[in-house]
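Note that one protein chain is taken out, while the other chains of the complex remain in position.
Chain naming follows the written order as A, B and C, and within any one chain the residues start at number 1.
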Amino acid sequence: MATLRGDVGGLELENPVMLAAGILGTTGASLRRAALAGAGAVVTKSIGIEPRDGHPGPGIVHLGVGLLNAMGLPNPSYREFQEEIDIGRTGGSPVVASIFGSSPEEFVEVAGGLDADAFELNLSCPHAQGYGAEIGCHPGDVEEITRAVVREKSVPVWVKLTPNVADIVALGLSAERGGATAVVAINTIKAMAIDVESGYPILGNRVGGLSGPAIKPVAVRCVYDLHSALSIPVIGVGGISCWQDAVEMIMAGASGVQVGSALSGGLDILKSISNGISRYLDRKGMALADLSGLAGRQR
Amino acid sequence: MATLRGDVGGLELENPVMLAAGILGTTGASLRRAALAGAGAVVTKSIGIEPRDGHPGPGIVHLGVGLLNAMGLPNPSYREFQEEIDIGRTGGSPVVASIFGSSPEEFVEVAGGLDADAFELNLSCPHAQGYGAEIGCHPGDVEEITRAVVREKSVPVWVKLTPNVADIVALGLSAERGGATAVVAINTIKAMAIDVESGYPILGNRVGGLSGPAIKPVAVRCVYDLHSALSIPVIGVGGISCWQDAVEMIMAGASGVQVGSALSGGLDILKSISNGISRYLDRKGMALADLSGLAGRQR
Amino acid sequence: MRPSPVRIVEIIEETSTVKTIRFDSARLDPLPGQYMMVWIRGVDEIPMSFSGPSEMTVAAVGEATRALFRLRPGDGLGLRGPYGNGFSLIGDRILLIGGGVGAAPLAFLGDVARHKGIEVTSLMGFRCSEDIIFKRRFERLGELILTTDDGSSGIPGRVSLGLERLDPDRFSQIYICGPELMMWDVIERWKDHAGKMQASVNRHFKCGIGICGSCCMDPTGIRVCQEGPVIPAVQLLEGEFGRYRRGPSGSRGPPRG
Partner (left out) sequence: MRPSPVRIVEIIEETSTVKTIRFDSARLDPLPGQYMMVWIRGVDEIPMSFSGPSEMTVAAVGEATRALFRLRPGDGLGLRGPYGNGFSLIGDRILLIGGGVGAAPLAFLGDVARHKGIEVTSLMGFRCSEDIIFKRRFERLGELILTTDDGSSGIPGRVSLGLERLDPDRFSQIYICGPELMMWDVIERWKDHAGKMQASVNRHFKCGIGICGSCCMDPTGIRVCQEGPVIPAVQLLEGEFGRYRRGPSGSRGPPRG
């Protein structure tokens, strides 16, 4: 079978299929489990300065076309999280710490307090006041925060972007200027669901972020646009539920992919996606590198 | 059965379920057919200054979660379209002319050249260079174009907004300041699909706009936010495929709804949605006005 | 329902401007008269009738069809479909009336009918003898009457001349496919029998799924891509058929052929 080994955003991975941030990433054991299940790398739940319980429930609604969530960045704070990262690493795949903050200083404090194989800056969560997309939609802030973390850490720094803007490429270019090793696209899309019986917004936080199959075409588009404009690698995430989706994302320009919502079907999906990519490459007689960005070259 | 008659965006409609722009809106006969099938109002294909053939095919791809399209605003120009509007009107429902242009002057020329029951300004099509969302993502342009058309015409002027921005409410407020009678939300979301076998982007235009069930949660959110901030009515469109979807959109704050992609299942959906709303109101002992914006009041 | 990838397995040059392209998907299972949307990658997507369970017969007329002509066995295409309403077989003695490449779906219909033991008569018109396609195929189905505009083969003149050799009362159902003015002419001449005639109508298709409106016909707004392309002739007597058709922009123009 075609090897999937290679560099993704500055990490040497066994395969380019990763566990996305916030998915089964709360505990070290769960991160390890995902690694053992076949994830080339695992990204933690986003970690911040202080412990947060998250929003009241429902935190998640399964809509037919995807998931809607507003967890509210629950996390035990970086002070309690190093042990989980260490346990996670025993799974044999790199552990990427997803971190968030409300300012460059907070990002630096969290990153400084954690030892991980790479950092992913959550500048894109759409449902936590003062964090995520609220900062991440301003190119200047993205650049400044990226630069601050890059200066602090010697491991790869990825910047996770929000699609809730007119121009995601401008954000990607800011991350690039700030020194990011890679960008990750996309986080969830601002959305809402209302209970038709009662009129109540279903999420405890009323509004939240859409993920899953519904957003895949949007993610593919963002990855395509970012790959066309940036010189750093793009990691694709959004709605990947089978190997074909992963191939599509890679053709759009992704060097690696992350899988989130599809994990609700079980962890086997990780291996089934990477096996599918291998078999596809075998059938086509191609290497992974040939596939990446193919859509931009087909005219 | 509960009456659905009422004012929607300055038009007195038999029911608030309308045909969305660009859906079966190329010919007068087709508009009339939609009216006879139960549409409370019908919106035409977007009409511009000069005839356009549209983008090369595929112009549309049916993804599992919705439709992806890049028709490219094909239209015979306003000079050839009055007859279609006149035929459309024989269906008994108001005909709303959707129009586009690249400047206030072009909008005014098109609006000035057409006699319709209302105008819907397409400031939101995501896949035609120099038109639609390219202009419609700038609040200043939205306000200026709206004002220009409002000055020219004495019928209601609706402004159709793009969700491909960080803040759709800012666009809505611009439309309101410009004198719009109502805003219509949302147009399609920028998206893309790639053929996994060949690596070719499927759409002839490579990138396009996502509609259908995938975008409903995004549309609901936009309508909710707009309704909370604006004093003019909001018309909801995006992924409505059954009466429950329409009720959800109305609860979010819509005074009326438009149906697009779901018409691929046939025109009966129009009547089935309005009947469903009626029966719901009967069961709840509510009037349509009680429903509108209910989500904002349930706390 | 993305375009399904297929590979071309065989290309048959029927004439200098018509080729039959056979592909490797056996799962489409179309009815005669149904069509597919054919995506020529990087070029365009166009509607094509099935001329057999996994083949189409294409006349090169413009950019997309010429691009199809440049493909070789082994090359790929994307197909959506089968779409639309096919012909419905009625009775045990049918007549097929075709013009030019319109013969393609009728040949497929004839094959299916013959297989069911239905008696098939064919009347096919072409511009000249070099343009004739499927002669052997129609002959194998039953009686074949040929016309050519230039008289180089069969009855000299338009298809409608061939009508004079036939008694419409003999047939349980009549199927027509060809240039619109030819179909219009046939329907007009045999108007009294319109109740048993089905025509495959050609309009500008953009979506194929009944949503964009580009294929709608006056006066009823019928969506040819969904409620057609095969339409009972009685529905074609009033309205735009034979009078005008809309182009890609939606502007009205003359009917073709």
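The rule is short, and it goes like this: contacts are C-beta pairs under 8 Å (C-beta built on N, C-alpha and C of every residue); 3 or more make two chains touch, one makes a residue touch a chain.
These figures come from a predicted structure and were not determined experimentally.
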item: Displayed chains contacted by the hidden chain, counting the whole assembly; value: A, B
item: Selected from A:A29, A:A166, A:C242 or A:M286 as touching the chain missing from the view; value: A:A29
item: Sole residue of A:E12, A:E197, A:D268 or A:D282 that reaches the chain not shown, by the stated touch rule; value: A:E197
item: Touch list for chain B against the chain that is not drawn; value: 298-299
item: Contact set of chain A toward the excluded chain (per top definition); value: 22-34, 45, 51-54, 56-63, 67, 69, 71, 74-77, 80, 87, 193, 195, 197-198, 200, 202, 204, 260-261, 263-264, 266
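FYI, only the chains that are shown with their structure count from here on.
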item: Graph separation of chain A and chain C (steps between touching chains); value: 1
item: Chain B-chain C separation of Cα centroids, rounded to whole Å; value: 36
item: Residue numbers of chain B (touch at least two other chains); value: 63, 193, 198, 200
item: Contacts with 2+ other chains: residues of chain C; value: 41-42
